[in-house]
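Missing here is one protein chain; the remaining ones are kept as they sit in the complex.
As written, the chains take the letters A and B, and residue 1 is the first residue of each chain.
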Amino acid sequence: MEEKKVLIVGGGIEGVRTAVKKAEAGANVTIIEKFPTLGAQRIPRDRIITPDNAFENPDLDKVRNNPKVEVMTYSDIKRVTQNDGKVNAKIKKKSIRVDNSKCNDCKACIKVCPVNMYDDFDEGFTFRTAVDYFNSTAGEYNIFKEDMPVCQRTCPVNLDIRTYVGQIADGKALNALETIRDRLPLPGSIGRVCPHPCETACNRQYLDEPISICFLKRYAADVELAQNIEPAYKTPEKKHPEKIAIIGAGPAGLTCAYDLARKGYQHITIFEALPVPGGYLWVGIPEYRLPKKLLKREVDLIAAMGVEIKYNARVGKDITMDQLRKDFDAVFIGAGCHRGLKLQCPGEDDYQGKGIVDCVTFLRKQALGELPKPNGKLIVIGGGNAAIDSARVGWRMGFDEVYILYRRTKKEMPANPWEIDAAEHEGVILQYLAAPVEILGDGNKVTGMKCIKMELGEPDASGRRRPVPMEGSEYTIDAGTIVPALSQGTDLSFLGENSDIAVNRWNTFDVDEETGMTNVPGVFAGGDVVTGADIAIRAVAGGKRAALGIDQYLRSR
Amino acid sequence: MCTGRVDPALVAGAFKKGLDGLLVVGCYFGDCHYISGNFQARAKMDITRKLLKHIGVNEDRLAFRQCSSGEASVFVDIIGKFVDRIHELGPIGGGGDRLKAPEIFEKISTAQAVLGGEKIRWVIGKRTPFLESGNMYGEIFTEHEFNRAIDMIIVEETEVQEILAKLREGAQSVKDLAKALAIPTERIFRYITALKRKDMVALEKVSGRSPIFQITPQEV
Partner (left out) sequence: MIYEKNKRYIIPFDDVPTGRANMPEISVDERKGNFTEVETGFPEDVALTEAKRCLSCRRCLGCALCWAECKPEAIDFSIPHQEMELSFDEVVITSGQDNAFERISPQLGYGNYADVITDLHFERMLSPTGPTDGLVVSPRDGEVPKKVAIIQGNVKGGDDHLLSSLVLGVNEAILAVNKVDDLAISLISPVCQAFKDRFSGEAAKLKGLTIIEGAPESVERPQEGGALTLTYSQDGGSKKEDFDMVVVLTKPKISPEVAAMAKKLKQDVI
């Protein structure tokens, strides 16, 4: 009979104890510990000690000398999957860069190492150096090397921020732009619209304020524009023959095309339903935040790599999904979330298109110049960035007054705080703790909305306090246009009926974590059709992941 | 002698002896007989100047200038301007510097220990590979990043060398060290525990409520 294999996660005192127990019972044991050595002595929490017998020591010798126990320190479990009662684990054992069998503990290395950092083993009571031992009892040395700084780790596409910000500091903005473009083909656009999770993570905030990473990216892109430089994106000499179809010329699709072209694919066709590129960047982000001219230029640079963009080509109408899969070796779906969700309140259905227009349609029509002249007041309902964008667009268009209704307070509002401030600054009227009750109309068109005041009650599952209506607090706002800006969903009707591509209950695709492939080989997805409505840079990351996956898939065929 | 061989520790030694200004004049870039000696000289003097500024010496007291051996008038001009500037500053430790004599000389001793130490010498030597071919992991530094690394060593090594210098005068408690040095007590506490980890400092005794630390014999 084969011996039982046991995985112990965590090499603290509990993990070591369990490992010894399991090994003595005859199992083959593997201990995975993310720190460079196994656990330390601990003071017990379940009995009263005597001073001369205070600490419980983990049985390190018993696990080290037991042939049935394998100790893997400084190791991460990258992924676990469960299958037929077996657990498969993908493990990364990181290099400690020191051969401890040769080390004589002379401490010469730690005396000269110029890098100080808090020592985790001693809870930050002392400094360790980059090369040092982790646990003074075990005395095993390791070199600690961060794989990337925190900004880069936080960025969905792992932009090398430290390098490009450094290059800007050195006065080499064009080199910085080159560094950015190594991973991101849309620096000018992303540099304007990104809500920059990197800055939220920036270590400088603990001293004063984070570095303005996003605007520096924009600066690098602007320098190129100001100097009238027209760069040419290079593609390799060696070309691949396969044909790849990409659905949607948004940030995910464009990035996927860019990365594939840089890998030598020369037959890439993007099918774009709209007459313009950029996806949500064009039809969702207003011109005053991202000038179309600039976006167009960045798209043109990608097209110049030999990527064909077919406009007004709606998959499901102008060409079927099945045809695409027949004609192309791989398909990437980056169709985005372009369906605004409904308010679900009385009167909404009666006036759909007669004064009620969801934020996605509102912003798209404005971007494409299809909106009628503004008439009366505008009410936007919601607290996200799309709500703020709709309101600021409405204000620019010339509505008499622009309202934003949000059912919680400013503190809970999901929109970027600087966007909220800008809207207030421009004169948009923000009504917090207010919700729609009924859409009012004269039979032909919207004339206003009945609203109700809310108050915050007990926290709900998300931890935010649930707004509850205050009885008898109804009031009315006159308005000619009402824009619900609640949330956005995918429109996957292009898949056709009886599609074999699996869709989950959020109407998005479940894809492989590493390749971005759907359940159907050769069909990949990324961006908002996988994540749900999310920020542009995460769509870029989805496109990058799929480009890697597509390359792997096609090269291994 | 090539300016590239001017050792930063020698520069600090000169200031310690009371020198008011030091001018290093090297060849033009591209004219170096040893190819990159003047680049090294500039890098070394930049770092030395940075350290002098950090400890409170006016950075203008050290300068690096370039001229060729045929340019007599340029040379005269360089010397004249530098001498004028030093006259303006007056004697070292006077009105021209943030620190005053005699503390300034104590600090310059610390600077000399930092500049003579392995850490900074080694990292200065790594400047060209770091900026051009990369470190041990193949990562290429920007100049800004390299300067940050140097800043880090300057700031921390100065503090550590100050602590070690005080301990060489006699065993002390963390509290006494904090009183004598302008370093926050919490950081001294961590430096001391870190030095203990490196076997450079040891606990001598606990006197009253004060643990007294001494420097280990091999560090004296």
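In the analysis below, a contact is a pair of C-beta atoms (placed from the backbone, for glycine too) under 8 Å apart; a residue touches a chain by one contact, two chains touch by 3 or more.
Note that the structure is a prediction, hence the values are computed from the model and not measured.
Trainee: Which one touches the absent chain: B:F39, B:F75 or B:F189?
Mentor: B:F189
Trainee: Kindly state which of the options A:K68, A:R162 or A:R407 is in contact with the chain not pictured.
Mentor: A:R162
Trainee: Looking at A:P346, A:G427 or A:P521, which makes contact with the chain not pictured?
Mentor: From the options A:P346, A:G427 or A:P521, the contact with the absent chain belongs to A:G427.
Trainee: Can you list, in ascending order, the chain A residues touching the missing chain?
Mentor: Interface with the chain not displayed, on the chain A side: 4-12, 14-15, 18, 22, 27, 30, 33-35, 39-51, 54-55, 74, 76-78, 80, 82, 85-104, 106, 108-127, 130-131, 136-137, 141, 143-146, 149-151, 162, 165-166, 168-169, 171, 173, 192, 203-204, 206-212, 215-216, 218-219, 222-223, 286-291, 395-396, 398, 422, 425-427.
Trainee: Just checking the interface: what residues of chain B touch the absent partner chain?
Mentor: 54, 118-119, 122-123, 126, 130, 134-137, 139, 142, 144-145, 148-149, 151-152, 155-156, 173-175, 178, 185-186, 188-189, 192-193, 196-197, 203, 206, 209-211
Quick note on the criterion: only the chains that are shown with their structure count from here on.
Trainee: Distance between chain A and chain B based on Cα centroids, please, to the nearest Å.
Mentor: Their C-alpha centroids are separated by 44 Å.
Trainee: For the complex, which residues does chain B have touching chain A?
Mentor: Residue positions touching the partner: 118-120, 122-123, 137, 140-145, 149, 152-153, 156-157, 190-191, 193-194, 196-200.
Trainee: Under the stated contact criterion, what part of chain A meets chain B in this complex?
Mentor: 107, 110-116, 122, 125-129, 132, 136, 145, 162-163, 165-167, 169-170, 172
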